[in-house]
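With one protein chain removed, the remaining protein chains of the complex are shown where they sit.
Naming follows writing order (A, B and C), and every chain is counted from residue 1.
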């Protein structure tokens, strides 16, 4: 049994179901209560759960994320939204020095069951401070788990898993996916496990390793390539930490070629991390260099003609695949 | 003509000479004026330049780094110190969303000639919030230049170049280098150009790409390896952005093998970025996989027996070299 | 009544200037909104309609040598400062002729050369540090300029408010913070997330003087800002002015603002600054035709701005990597 809903609706359902089953969970962020979120993720929540569990914050990100850490240490399950992932700069300490570290530094005395949702991604003409894809930065801090779903079903399933996870989980939600309508299972307890990649498309010539919105672009590229007789596998990581290394290994062992596609600034990207791991461990499997298809090493520009050059489109992926395969 | 001084003294000289030649320059940070810095980098500066140009701040990192950005936009040359690079989490916005971006976002209207000095690195038993090596995170943000010297001469020469550079430059200074005494040229105008690597040791079997304190460990490893007949080249990057790609290329074209050594958390490290670039562009030059020798994917532990496992020692480097060379 | 008497201190010309600026701001915003609705613009825009009097009054107190920072809701500041509506509109369109060559857009207009405009900013609160830093630069260089940080009510809950005002107070920086309090940060009514009736009153925690004024009265704002600027310029340190204003539209253009009670807009319209000042001017003997003339001149001016923006070329795609670095741009961007 399945139904068709938007990605934002799917996230909403995931949050709603977990709010109902877990009375330690609460939601906190800017415009989450009275407005029900700028992307309508939490409309109606305030009425159902009241102001103690659905909290409109002032614009004080470092403050309220710090509070979420403290509440999590006390056994609550805070689900915090940062309006855009770009704003992680104003609350980096509670995330990177507190949520990520306090379990370890206390010798394992506490868990920090905190979920931080961060809308991300470019393409909305929001310019340089509202368009970044900062998953690479977050993945660099041990102590955090990181997921980045591309579909309605994964978004719901992963957010539910994140909310049940005892560790801090950062959820990257691409803003341009929110309005996408997709099939999703009816099952109330539909979970997507953290740490499990998804072979979106099987193929034998090359593996495209990707996540979030670029999965869709990679699928488009795969169709185009198929028309030219090139058969690529699209591996949607879904979770970035812990990475599903077995899935990457299995796929590359089959295809012997890989590219990594993400919207990140290329320099210092998580795409680079994956490439380095492949170099370290699967070197002998490779027939050709691993390429990355990422954003440029620039600030995200506002003007559409400029911004469109700053994240990978299906044609960029097609070109990279052909380059790697020498076709 | 040369003299022997500590790295901290060399940095002090660099700052002092530039303060004397550039009256737009000022120094700002915690305990920089009356105390002359916790590592004695600025003793005497307050007396010579007065409180307008050597400023003790309150513990308000986001505030004073934001002010430095504003002052730089007005044509001043602020040199800011963050007491430890770990605290970049409490001032990430002025660095990543402002200093790095405002030139581009304004269509090039301004330069931000800001220098941010950040002591970094582990080994001082300072535990998880005072021991990180966060250069990878900083390199991920376009708009910043990044240097990480390993010697007294480079520290002085690079800091002077940084202070004369029109762009924001982040200087990573390893705390355990400060007390090292080394030869340094007497020349008042000794500059080390930003963007130029240094072949610390020539070799033909493998290239160790590294920076900061790990250069010294790599040199030690190279000695040990030489005794076993393995001849490695040690390439000290010195500057991380812009990276000296020509130097990397030339070295690998000669040795056909490489490892990258840094103190960073391995996952998402800049070491990974370099490995990915090598995979992309020098794949055909390589005889063996590129390994990274980095920190573990953990929070830096306090206890010496634990901390010592969390950054690469010469023996770890020796082992990695042998693994790559199959010896 | 009191207000009326006070206004008699000011010449008709000055009040007409306020009126003209206010009308020009509103007309610019209405044009921008129309372009947005028609899909001519990319991204979002945040409009200053309802805040015109505060902006006109405040900027009349700012000297040419002074500097300022702005926010995501920054078009009004550009107009009030005497910026070029053509280049502003072109920036909203993402055109090469825009203030930032199309790289910044509505939220990032800056004009460091002519306007001493240190930039609108997409990060709430970021202008607090930048404005304080500009004031620090003035203090170090010993010039005679004051920096004005303009921002909204809700940005006062960012930690930078506290950090930067404390430093500015301690170091007696020539800084004025101008808060346009429209009572909302997106959907969140400010009094649901703060504990005091006013925001400027927080300045007392740092022994900084402040004023709270009716932001629908340009004269009241002008007077408060003049006091503030004089204070800051004379070396006495920062000053905070809060102007109570209305934000007619929702947060961004197109936001239906259903989160807001109906009375908010009723009050807003009952206090419409342009209407109020128009009436006052007519009481003072200005002909309605003269006011209409101002309005139609603004219409023509903004029609022209839209035309200019619309007809301007987009940046060349090759410009995408320009302007990242002042030195060694190519290498820094390459890898």
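Heads up, the rule we're going with is that a residue touches a chain if its C-beta (ideal position, glycine included) is under 8 Å from a C-beta of that chain, and two chains touch if they have at least 3 such contacts.
All figures in this text were calculated on a predicted structure; none of them were measured in a lab.
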Displayed chains contacted by the hidden chain, counting the whole assembly: A, B, C
Chain not shown: contacting residue from B:125, B:224 or B:323: B:125
Identified contact with the non-displayed chain, of A:14, A:36 or A:143: A:143
Touch with the omitted chain, as defined above, among A:6, A:37 or A:97: A:97
Residues of chain B (touch criterion as defined above) contacting the omitted chain: 30-31, 34-35, 38, 56-63, 86-87, 89-90, 124-130, 266-267, 296-299, 301-306, 309-310
Contacts of chain C with the absent chain, listed as residue ranges: 157-163, 166-167, 169-170, 192-196, 201-202, 204-208
Hidden partner interface residues of chain A, rising order: 26, 52-53, 55, 57-58, 60, 62-76, 78, 93-94, 97-98, 102-111, 142-143, 145, 165-167, 194-195, 241-243, 245, 277
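By definition in this document, only the chains that are shown with their structure count from here on.
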Distance between the centres, which are taken as Cα means, of chain C and chain A, whole angstrom: 36
Geometric centre distance via CA averages, chain C-chain B, whole Å: 40
Residue list for chain C, restricted to those that touch at least two other chains: 100, 102-104, 108, 121-123, 159, 324, 332-335
Residues of chain A whose C-beta touches two or more other chains: 62, 86, 89-90, 127-129, 267, 296-299, 301-302
